[in-house]
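== subunit A ==
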Amino acid sequence: MTAAPSLAPAANAPSLAVLQTRRADTVLRYRNAGVTLQPHDGGEPLRLVRGVDLEVQRSQVVALVGESGSGKTLTALSVLGLLPGNARFSADEALLNGRDLRQLGKADWRRLRGADVGMVFQEPLSSLNPVLTIGDQIEEVLYYKRQLTRRQRRAEAIDLLARMGLPRPAQLLQDYPFQLSGGMRQRVMLAIAMAGEPALLIADEPTTALDNTVQAQVLELMVRTAEQSDVGVLLITHDLSVVAQVADQVHVMRHGEMVESAPVQQLFARPQAAYTRQLLALAPRIPAVVRQPLAEAGLPAPQAAQQAPAILQLDAVSKYYQQPRAWHFKAQKHLALDSVSFSLQRGRTLGLVGESGSGKSSLARIIAGLAQADGGQLRFDGADLSDPAVRAGASIQMVFQDPYASLNPRMRIGQLITEPLAEQPGWTAAQLRAQAAQLLEMVGLPASALDRFAHELSGGQRQRVCIARALSVKPQLLVCDEPVSALDVSVQAEILALLQRLKKDLQLSMVFIAHGLESVYAISDDIVVLEKGRVVEAGPRDQIFGAPRHAYTRSLLDAMLDIDPSRSRFRTRPAAPAGAALARVA
Partner candidate 1 sequence: AGSTTLTIAQSNDILSLDPANHENNSTQSALVNLYEYLVNKEFPNGKMVFTPALAQSWKQEDPRTWVFELRSDVRWHDGKPFTADDVKFTVERMKGNPKLLSAVEKFRSVEKVEVLGPHRVRLVTSKPDPLFLHNFVGNGGSILPQHAFQAAGSEEAFFAKPIGTGPYRFVEWKKADRLVLARNPQWWGGASHWERVVIRAIPETATRVAEALSGGVDLAVNIPPEDIGRLKANADTGIVAFNIARNFGLHLRTEPGVVTHDARVREAIDLAINRQELADVVADGYATAARGLFPPEIPNANTRLTATNSFNPDKARQLIQAAGAKGAKIRFGSPSGRYIKDREVSEAIVGYLQDVGLNAQLEVQEWSIYNARVGSDSHGEIYFWGMGSYTDASFILNMGSLKRFNPHWRNAEFERLATELPATTGEKERQAIIWRAQEIITQDRARIGVLYPKAIYSVNKRVQFAGRFDEMIPAEQVRRA
Partner candidate 2 sequence: MSGVVLNTGTALQADAPAVAAQPSRLQRFLRALWRSRSGRFGAILLLLILLATLGADLLPLADPVKRHLSLRYLPPVWLDKGQWAYPLGTDGQGRDMLARIIYGARSSVMVGLAAVALSGAIGVAIGVLAGLRGGWLDQVLMRVVDAILAIPAMLFMLVVALVAGAGLAPLIVVIALTNWVIYTRIARAEVLRVKELEFVAAARVSRVRSSRLLLRHILPNILPALVVVATLNIGTVILTESSLSFLGFGIQPPDISWGQMLADGRQQLATSWWISTFPGVALTATVFSIILLGDWLRDYLDPRLP
């Protein structure tokens, strides 16, 4: 399928129109805004952002989408006056809460930040100060923006955290960011941004780094906060399903320019710009049919896998990690994998899913021989892998999550991809080079890449190099640990297609790990679901996706976001948002 499935008619278009007419409620308005950057080495000034028109109103969620590097973050930073020192902002009109942003002094900016606009930054862990307590980081805003007394500050901070749905808010004040999970951190960020009671909330990729489940929680919270506190939200993301779920109005950016602006339904239904259409087409998705109960969809009941020989068999594999504790001599043992058993048949692909920390990477490393299991048995083609001779003979290769990190920055691509071969006797340099060129061709890279270094390639190209290297020794089993999650949507699609093709051509068996369920769906034959190191469910893909039996699997699947704006799970005003909005205004 090529386009989004059955879009509902643009039911709330009129309501949005109403919203847009209420000019008094406009929190942010940009007309023909641009950002110019003067490079340090004295080159030509770069026009990074230009001709941006933007309008955000109270209670409205406006999405800014676009590929990486298209200027989304810069646009957001310009609202807070936090552009890099060598960047200049220009606009025909730039109003925030009635204030002209073009004429602010240092002190004005300071007053405005936190009070008129709050911002949630991209990476939740790195955006919180690691050495200050959560309480400290919230209360300083309360002190400087709202002049609360010490006692009031504490009460208000607890209240804020509670409103963000965080458990034990009073204790949380004493905690440090590293003690919180990603989702909790993101909620704390939100609490900080909201502490100054801003009129505009800017959220820059607030969920990219998060799990499906956590992502859903955070989005929900944001939309809820915006509605309850009457705040305008500028949401920056490149994930179209997020946009579909929460945005009212969408702006698409590319190469620093606005290529399309439209209400959300309209954009998904009738994308005007070619780029928007391309984005929509590339977004990985699961056929809508699968998401319905199997019986409804009229699919055959799940069947047992065919009886092909197992290439990889895991039998009660366990893994412990040591965790040191204060005031104790002995480290605590932490069970990362708890009797994991499954088998992979030759020529098939096994998708390994589970939330963050469920043990997926640990398992991958054990299979690849980078770590030792503390219990259980692994068999490769029937032979015990704990036998060094078997391990040495087993042709298993691995593709890592971060292609850049897994390529030695000081070796040329040609050397890198034939390195496994160079270990085998009988290869001359010329043969190796020819082989390298052939491998590159196979993964769709030109021979000119042979003499480059990894940093001279793009992310997608690097991941292709990794795949080529893994394939150079013609492995029987390929382990891919999150091979696409660090990549752009369009590149993701490329790599998945490549893997798909190679698998067919080379008769590969594969273990494929990802937290994007869409990509797992696209590539796997069988699925194993891990929760806290334990296998909770395993079976053929369509059975798992179509008829999940375990509650955990169901919750994972439920947290997937639909790329259909009409099926928003977050908007409380799906049918008659106009009424709700009007009621508030009145």
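Candidate selection criterion: all candidates are chains of the complex that A comes from, given by their letters.
Remarks
Basically, contacts are C-beta pairs under 8 Å (C-beta built on N, C-alpha and C of every residue); 3 or more make two chains touch, one makes a residue touch a chain; residues count from 1.
Just so it is clear, the structure is predicted and the values come from calculations on it, not from any experiment.
Only one of 1 or 2 makes contact with subunit A in this complex, and that is candidate 2. Chain contact summary for the complex, subunit A toward candidate 2: residues 1-2, 40-41, 281-287, 365, 368-370, 392, 396-398, 400, 402, 405-411, 419-420, 422-423, 444-446, 448-449, 452, 455-456, 458, 460-461, 464, 466, 469-470, 473, 490, 493-494, 496-498, 500-501, 518, 522.
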